[in-house]
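Note that one protein chain of the assembly has been removed; the remaining protein chains are unaltered in position.
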Amino acid sequence: MNPALTGFIFLLLIATAVSACLMKDILSSVIALSVFGVLLSIVFSILQAPDVALTQAVINSGMITSIFLVAYSQTMKVRSGEDNTRVIKTYYPFRTDEMVILFICIGLGFFLWKGIVPMGFSSLSGDAANHYINFAGVETGASNIVAAVLFDYRGFDTLGEIAVIFTTVTGISILFEGSRYHRSSSGLSFIVRRSMAFVIPLIILYASSIVLMGHLSPGGGFQGGTVLATASICFCVVYGSSFEAARIHPWIKETLESTGCLFFAGLGLIGLCTGAGFLANGAAGFPLGTQGTFISGGSIPLLNMAVGMKVGAGLSSLFYSMVKILEAPFEGIPGEVE
Amino acid sequence: MNGPVVRLISFSLMTLGVFFSLASAIGIVRFPDVYTRLHAGTKALTGGALFILFGAALQCGSWQAAAKILLIAGFFLVTNPIATHAIARACYRHGILPEPAHLDHYGKTLKRRDLK
Amino acid sequence: MTPVLVILIPLTGAFLLPLLQFLSRKIIVLVVCLAGGLSFLGNIWGACSGWLRPTVHLAGGWPAHIGIALIHDPLSSPFLLLAALGFGSVLICSFDRTEKFSWRFHVLLFLSWAAVNGILSTGDLFNLYVFYEIFSVSAYLLVAFSTMEWQAIEAGFKYLVFGTVGAMFFLFGTTYLFLFTGYLNMARISEALMSEPGLPVFIPAACFFIALSIKTGAFPSHFWLPDAHSSAKSLVSALLSGVLVMVSIYVFIRLFSVVFIVLKPLVFPLMLGTGSLSLLTGHLMALRQDDIKRLLAYSTVAHLGYILIGLGCASAAGFNAAIYHAFNHMAAKMGLFLTAGILASHAGTRKISELSGLGWDLPFVSILFVLFTAVLVGVPPLNGFMSKWYITLACVERNQAIPALLIILGTVISSGYYLRIIRRLFSGKGTQGTSKDRGATWYVVTLMGVLCILLSLLPLFPVFTDTLHILGNWIMDISMYKDLVMIP
Partner (left out) sequence: MTMSSMSFAAAIIIFCTGFFTLLTGRNLFRMVIGISLMEGALLLFIITVGYVPGGVPPLLPLKGLPVNPLPHAFTLTTIVIGASHIALALAFVVRIHSSYKTLDVEKIRGLRE
């Protein structure tokens, strides 16, 4: 990779980040943030991390941007009272307290930079990394070393990760309890609806290929599940928000989500029962298969499927809980606005 | 498959793509209103990205990878016009009119539908 | 019983509940009770086995530096016991007749229980981060659970912003340590850092210190704590002050006594300073409050200060005293929040000035309230006095006069504000008439009172001091921990 080109991409990255901070309009900032996410995923693929690049593109610049936009439109809907969504703030010159904060931030940056300098920017591979690189294929049967680390060597982290999403989805449905679906919107025009009917099966096919091939190529349950959730978001945007809610009850999604989690934990328990340890793969008797073929990797494809089911259902129900309109927003007086 | 002729064709396709992207970037900055800007922005994908993808498809060694790239190109071809159409329609419904509009068929259609 | 099951039982309970949501409430209550009881037993079992014979579980069967090791040792076992007591009593409280909690509350409760057990069990730094995040996210949501109150939502958002920044610093620290050593296992990192020069160790240590002081709510970044602890429902406040804060204290002990053992002369005095300042701020701010729950929340900041002073002594006696104080604080503060909740719901307000005469209406609850305040102030025969005395002794042993004096000063200030509430409670005459309603909360409060008295009796037995010595020696001498984890 040409260093000048890389430098240019990094400069662009910093420029989008700064513009996301300085733009006056929130909507523009959100779009700048999305561009930042896409650039970041390009940087990840330059840094030889295809798995991470895919995840970043799908989750951070796709899913999170759409949630940002939903939140933005939710706050724009209520127009009563004063609306400070577009607080226009001139950033120059900085106020004094902002100068202090600026110096704190610069000091923090210097401090963090000082931490890397003694290492001479070179990374130490360490025992663990060497072990993964040399033995992952033999010990787990998966071609994708990152998937082997994520679902086999450090599978326990992934269980925690699932629990984080589960907590968030539960929490957001708590926060939006007592709200209902907005049934007025009928979606976009005929052209868009017909052509999306052609595209959405392809999206779902793509999602399932990412999930099922997680042990062979970059991708896996998280990425595939998020793409599935994106298909569900497309339903909401294109066919109107009541389209999917009328067909798939939220309870079905919650059931799918819980089933995915329990499936994951159950696969882990098999390892515990055979005495090999929680979430054990080859040692627990899962057939490892031939490395590089579709049926290989022991429990990794199964775990990927569980995660894909859980993430897809979870993120889609998260989106649908946020799309709902708040009714009876609050009781009592909010803090006295000066 | 990496003969000099193929490389030449591929690079010229890519150059064409880069030209389209640059032109659309200039267009987005220079054009006066939403619709003309959309028109310019669409070129970045249908012109720019497609040519660059074709060039890349010529250069990559295996036919599987080329097929993948062509699939991506097909996907672009389907989704990009839809997106632009949706944006333009949303803009119109939001009340943004093209600057020097002489003909307004869509407005008439909408009015007729509302009358029904 | 492996350490995995201790985490897995509450987690499975949480995953199972959404499947049952349309079944009758009785079945849900049954499942909640079953999962709660099993988790309680699991925690007790984990505590006992960890205390008697430290156990290691290698997840996936991989050795500790490749995979993740889960460890129950004498340091984690008292905290497991504390978590069991705290979560168990909150679970009982949630069946109180006065307030109907939906099943989603129990999902959050089980998730945070699992996360706490995960934090207490894991021996891996990144795994610690993941469980810390489950714990934090469920804590934000527990704070904001009463969504119809704007205070709760605002406090939850504040907590979230602080917590997220803390989490990022935590991750920065983890990344630096990984960059320097190539390991994530805490024992291995500690071993590798032994031979490292100063600066590479100092910066991750600073990152962790910032992160943990934000997450704990110690002095410079304590702003979220009073808001979060006072805006939540009273049983959630009890849980937050009693258990969840102590989990962060556990992480403090674990990280700075195992990973950053090289920096011992640098970090622990800093902890002493932070502790002293938290103590002072907490007490002084509590003196100014009129909202009873907010006062109690500031008192939590102050008691964090006591515990941090105990840790900052960096001696076996200091660690022992701090952990003993954590127990006393758990029992008394949970009791206080729950009794304050009963009193406030009876009076219909949380303002101290409007609580007058409640002592005559609810005599039993008020007497328990007085007992708990006496524990926290440190009235001599009670356990609060004993633990504060131990902390002071540890300070004196390390020639730290200022913190020792601050502890005594804190006692004076806290007796000032608690006496104000008590005087208010028993002033005037009862108007609302006596209440005989004994919900589940009433029983839990009684249980906490009994627990306080039991904890006060403990120091009379010489076995107790011997047992504490095991704990202190285990923390001070990390070679045993390393030997346990680093079996090839």
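For reference, chains read A, B and C in written order, and residue numbers begin at 1 within each chain.
Rule of thumb we're sticking to: contacts are C-beta pairs under 8 Å (C-beta built on N, C-alpha and C of every residue); 3 or more make two chains touch, one makes a residue touch a chain.
This one's a predicted model, so the numbers in the text were calculated from it and none came from an experiment.
A.B. asks: The chain left out touches which of the shown chains?
C.D. replies: The chain that is not shown touches these displayed chains: A, C.
A.B. asks: So one chain is hidden, and I want to know which residue out of A:F44, A:F243, A:F263 or A:F286 touches that hidden chain in the complete assembly.
C.D. replies: A:F44
A.B. asks: Among A:C105, A:L205 or A:I295, which one is in touch with the chain left out?
C.D. replies: In the complete complex, the chain left out is touched by residue A:C105.
A.B. asks: Over the whole complex, note the residues of chain C touching the chain we left out.
C.D. replies: Against the left-out chain, chain C lists 126, 130, 133, 137, 140-141, 144, 147, 150-151, 153-158, 160-161, 164-165, 167-168, 171-172, 175, 178-179, 184, 227, 231.
A.B. asks: I need the residue numbers on chain A that touch the omitted chain, in ascending order.
C.D. replies: Touch with the absent chain occurs at residues 1, 3, 6-7, 10, 13-14, 17-18, 20-21, 26, 29-30, 33, 36-37, 40, 43-44, 47-52, 55-56, 59-60, 63-64, 67-68, 70-72, 74-75, 78, 80-85, 87, 89, 98, 101-102, 104-106, 108-109, 112-113, 116, 121-123, 125-126, 128-129, 132-133, 136-137, 142-146, 149-150, 154, 157-158, 160-161, 164-165, 167-168, 171-172, 175-176, 217-218, 222, 291-292, 318, 322, 326, 329-330, 334-338.
In this section, only the chains that are shown with their structure count from here on.
A.B. asks: Considering only which chains touch which, label the overall pattern as line, ring, star, complete or other.
C.D. replies: line
A.B. asks: Mind pulling the residue numbers of chain C that touch at least two other chains?
C.D. replies: Answer for chain C, listing residues that touch two or more other chains: there are none.
A.B. asks: Can you list the residues of chain A that touch 2 or more other chains?
C.D. replies: In chain A, no residue touches at least two other chains, as defined above.
A.B. asks: Which positions of chain B touch chain A when the two form their complex?
C.D. replies: Residue list for chain B touching chain A: 75, 78-79, 82, 85-86, 89.
A.B. asks: Flag every residue of chain C that touches chain A in the complex, lowest number first.
C.D. replies: Checking each residue of chain C against chain A gives 2, 4-5, 8, 11-12, 14-19, 21-22, 57-62, 65-68, 70, 104, 107-108, 111, 114-115, 118, 126-127, 130-131, 133-134, 137-138, 140-141, 144-145, 147-151, 153-154, 172, 176, 178-184, 197, 199-200, 203-204, 206.
A.B. asks: Across the complex, what residues on chain A touch chain C?
C.D. replies: Residue list for chain A touching chain C: 111-112, 114-116, 118-119, 123-129, 131-132, 152-157, 159-161, 163-164, 166-168, 170-171, 173-175, 177-178, 251, 254-255, 257-259, 261-262, 265, 268-269, 271-272, 276-281, 283-284, 330-332, 334-335.
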